[in-house]
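Every protein chain except one is present and positioned as in the full complex.
Then we have subunit A:
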Amino acid sequence: MGAFHSVPTEDNLEDLAERTGFSLEQVKNLHRRFKYLSGGAETLRKENLESISDLAFNPIRKQIIQAFFDKRNFGQNGAGSVQEIGFEEFLIVLANFRPPAPRITEEERETIKREKLRFLFNMHDTDNDGTITLEEYRHVVEELLSSSGAIGKETAKAISDAAMLEVASVTVGQMRPDEFYEGITFEHFQQILKGLDIDSKMSIRFMNVNTSNMRCGK
């Protein structure tokens, strides 16, 4: 946790850039943003992220913030959540959203896809038991529809049930009535989201120039 708590030097940043795949400029940018969010502190707390005004309308705000504090997303083995993260963890989490490099082999693409899907999976699998149960899935859909009030609540259940049924029928196929589908495993998760081109869809463009001063569309 928090590999360095001192002011990162150029070397440190370069090292981070190499490990996460960001360019040095991007790392510097993100570091500036990190400092801005944490209010100049070395570590970022949940409250810091919760105070981002643009996030206020995001229906899955809680999950997004949680993902930043989830040990599973830090690349090391471990589970559970932490209270505060350093810049390194921040960067590692964000690295999941890097667009794939222009020329990569099929295996590399598969690896990227798997990593991105793993990130998503971890967001859904809140209790870290390796499966997304119906309860967890319902929670996801409910959050997704949380901005639409009562209608959302009612329908969320129906939608998640239908989605779960779909997963069960796609991945398991014929089920006997006394069989029970425990939940979506990661393999099944990969299988149902095959058609989504996750490698390019789950990517955002990280700016190379300094944008922290540009306050547009506030």
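FYI, a residue touches a chain if its C-beta (ideal position, glycine included) is under 8 Å from a C-beta of that chain, and two chains touch if they have at least 3 such contacts; residues count from 1.
Please note the rule applied: contacts and distances are computed from a predicted model.
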What is the protein name, per UniProt, of the chain that does not appear here: "DNA polymerase alpha accessory factor Mcl1", "Centromere protein N", "Dynein regulatory complex protein 1" or "Sodium/hydrogen exchanger"? "Sodium/hydrogen exchanger"
Full-complex contact with the absent chain, from A:Glu108, A:Asp129 or A:Glu166: A:Glu166
Which of A:Asn12, A:Asn58 or A:Thr111 touches the missing chain? It is A:Asn58
Where subunit A meets the chain that is not shown, the residues are 30, 33, 36-37, 49, 52, 54-55, 57-61, 63-64, 68, 94, 97, 99, 102, 120, 123, 133-135, 140-141, 144-145, 147-152, 154-155, 157-159, 161-170, 172-181, 192-193, 195-197, 200-207, 211-212, 214, 216-217
